[in-house]
Every structure is written in C-alpha cells, then in structure tokens.
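First up is the structure itself, then whatever we jot down about it.
One protein chain is absent from this view; the other protein chains keep their places.
Let's turn to chain A:
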Amino acid sequence: MFSLAVFFQSFGPLFWAARYTLLISVLGIGLGVVIGTLICAARLSPYPPLRRFAAIWVSFLRGVPLLVQLLVFYYALPVIGLDVPAMVAAVVTVGICASAYISEIWRGAIAALPKGQAEAAVAIGMTPVDVWTRVILPQAVTLSLPALINELILLVKASSLVSVVGILEITRASQAQAATTFRPLEVYIAAACIYLLINLCLAALGRYLEHRTAV
C-alpha cells in the first residue's frame, strides 16, 4: 500500500528543490517590502493622483488570482520585449503581488499608532522627516513584524504555483518524482511534509518575534 521507502527517498530531491521555494519566497517578500513601502507612501501622500494609483494597484493585485497574474506576466513580458528567465518573472510576479498586501500591512500598522505620538513629536519641534524616521516607522515596523512573517508563510505556499511556469521548486520536483516512481501519494505527502516543516519553523519565528516585541 503506502510505500515508506518511496516516501523517504523522495525527501532528498525535494529538499534540494526547497532551495528554490525558499529563494522565491524570500526574494518575493524582499521585493514586496520595497514596492509595498513605496505604494504605502503613495497611499498616504497628500496628492490625489498618487493615492488613486496606489488604491488601484492594491485593488487589482488583491482581486486577481496569483496564478492568473503569473500567466499574464509569463506570457506578456516577452511580448513587450523583456525576455527574462522564468525565475526572474516568477520572483517579480510574487513580489509585486506581495507588495499589495504588504502596503496594507504597513498602512494598518501606521494607523494603529496613537495619533498623539506624531503630534507630540511635531510639538517638540521635530522635522517631518525625523517624525517619520524616528517616531512612526520604528514603531510601525515592530508592530507589523508578525504580520510580515505571516505574509512570508503565505508566500511559501503561494510559491507552489510557480511550478506551472516550469520552475523546479518543491511542487514541480514532486511532480517529476511522482512521474518517475508512479507513487504520487507518497511523493506528494512528502512534499506536504516539507512545506509543513518550513511553515511550522516560520510560525515559531513569528511567535518568538511577537513575544519579544510585545509591550
């Protein structure tokens, strides 16, 4: 029935492929933080066109399934003359998609800060730049760390979708493994175990950060 030999043998290649899952998720969240910060700044800026642009950005990326976004990018980039490797397209898509969620995380964290903090900073004569870099952002970043870890967990799971554009991460590797061993059940359960392992570690990290930054 359930072949334990196949189950344990598939861990080798799948762990090897897990590098790409982690690479895509980590680069994706990095890119997401950079773009998300810009989008959040645009969202909070006093200029209506910028605000509207950011609102549309967030609404579009949260309203379209990631799989469809991946396909659009994958097929559209060569058409507009950007012939990038699939890996780059995947990281960029995942990062752009994450940016929408991350900008909302920032916005929530900034909104959660008591208004008096910024007012007090202004009252003692801090410049707007100082107010942001010394009062608002350090606190907002601490507040949103658990949410960012949560987003990273979501990205690890979402990265399974890039298998459809041919990147050899855990899911794609397990498809290949299932095809050669004819034992899909064992192989896919092994893949699920690896994802679970990664995510349980990340969840533990999240709890630790939450505990450490709790006031």
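Just so it is clear, a residue touches a chain if its C-beta (ideal position, glycine included) is under 8 Å from a C-beta of that chain, and two chains touch if they have at least 3 such contacts; residues count from 1.
The definition used in the following text is that contacts and distances are computed from a predicted model.
Q: Going by UniProt, what is the name of the one chain that was not included in the view, given "Pyruvate synthase subunit porB", "Heme exporter protein B", "Polar amino acid transport system permease protein" or "O-acetylhomoserine sulfhydrylase"?
A: The record names the chain that does not appear here as "Polar amino acid transport system permease protein".
Q: Considering the whole complex, which of A:V34, A:V64 or A:A112 touches the chain not shown?
A: Result: among the candidates, A:V64 touches the missing chain.
Q: Give the residue, chosen from A:Q9, A:N199 or A:T213, that touches the chain omitted from the document.
A: Final answer for the missing-chain contact: A:N199.
Q: On chain A, where is the contact patch with the chain that was removed from view?
A: Contacting residues on chain A, toward the hidden partner: 1-2, 59-60, 62-69, 71-72, 75-76, 79, 153, 156-161, 163-164, 170-171, 174-175, 178, 183-186, 188-189, 191-192, 195-196, 199-200, 203.
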